[in-house]
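We show some of the complex, not the whole, and keep each chain where it was.
Note that the chains are named A and B in the order they appear, and that numbering of residues resets to 1 at the start of each chain.
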Amino acid sequence: MEYGPSKFANKKKMRGKKMVEENKPDKATIIVHSGDMDKIYSALIVANGALSMGMEASLYFTFWGLQRLQKGGLEKGPLSKMHFLGLGKSMIKSRMKKANVASLEHLFKDFKELGGKVIACEMTMEIMGVSKEDLDQNLIDEYGAVGTYVNEARDSKITLFI
Amino acid sequence: MEYGPSKFANKKKMRGKKMVEENKPDKATIIVHSGDMDKIYSALIVANGALSMGMEASLYFTFWGLQRLQKGGLEKGPLSKMHFLGLGKSMIKSRMKKANVASLEHLFKDFKELGGKVIACEMTMEIMGVSKEDLDQNLIDEYGAVGTYVNEARDSKITLFI
């Protein structure tokens, strides 16, 4: 399995890092398991908020979340519930525009400019039969397995599963 | 966007707080994104458990979760899955009563009495076209954006997204 010790190339690096932990900025590490539009919004808004306040932020996209990293897939997620006060997805999008909520594309751009890191789950890629060519390379910083995630998360002040 | 630095009125206050961090009680900060009945139960039970054990607790209601803060909306959430061992929502409620599990209203009352804090997400209110008058003021302590959340969460021992 992919959590086997042999795969943790970063293990040593992480241990070295721990010794200077006090001087590092706080970090938020979020697993994006869901591909639902509203949950991707929550993940990016929290991450961008953390970055804006001087924290680091990493998003680990896995399972349905990884689908949003496919070329052209970012805005394609469904709502996690059919109705939001009786509103469907297009109605929500138009209301978001009115409320000056940025598009996911824009939020992602902000995330990258603020220094956020996106990790794509290799195991999900293997299951889905998806190659790097199928994914939007502009969105992804790194490909990793659970060891990559644990390294990020164990040093984080905020850990979420979305 | 609402995570812009200009909106973080509490930034300074938070930094001041950090200097006395050692003397503060542990905290749990939970994003309540879901409006499903069973997930609202989980959020309140964890929060009340934390409060009972001397911790602080904050619940940040956003997206579908915010619907539960509308007047009369607390008990109106669906189950996150259609069947719980083949049981529907009314059956679950009657079984909960038999197992001496308190109603959401009662759990919320306990939460407030134990000193818990409820934050309502302003962005969701704007998207939904919902005003403060539409929300149950007895439930809400504060209105905030992601900066409010990050301030709470970065100092917390337990951070969850529900």
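Note that in this section a contact is a pair of C-beta atoms (placed from the backbone, for glycine too) under 8 Å apart; a residue touches a chain by one contact, two chains touch by 3 or more.
This is a predicted model, so every value here is computed, not measured.
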Of the identical subunits, 2 are placed here; the whole assembly in this file totals 3
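Operating definition for what follows: only the chains that are shown with their structure count from here on.
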Go ahead and note the Å separation of the Cα centroids belonging to subunit A and subunit B.
23
Show which residues of subunit B lie in contact with subunit A when the two form their complex.
1-5, 8, 11, 31, 33-35, 62-64, 67, 123, 126-129, 145-147, 149-151, 153-156, 159-161
Interface residues, subunit A side, partner subunit B - complex
26, 28, 30, 38-39, 41-42, 45-46, 48-50, 52-53, 55, 80-81, 84-85, 92, 95-96, 99-102, 106-107, 110, 157-162
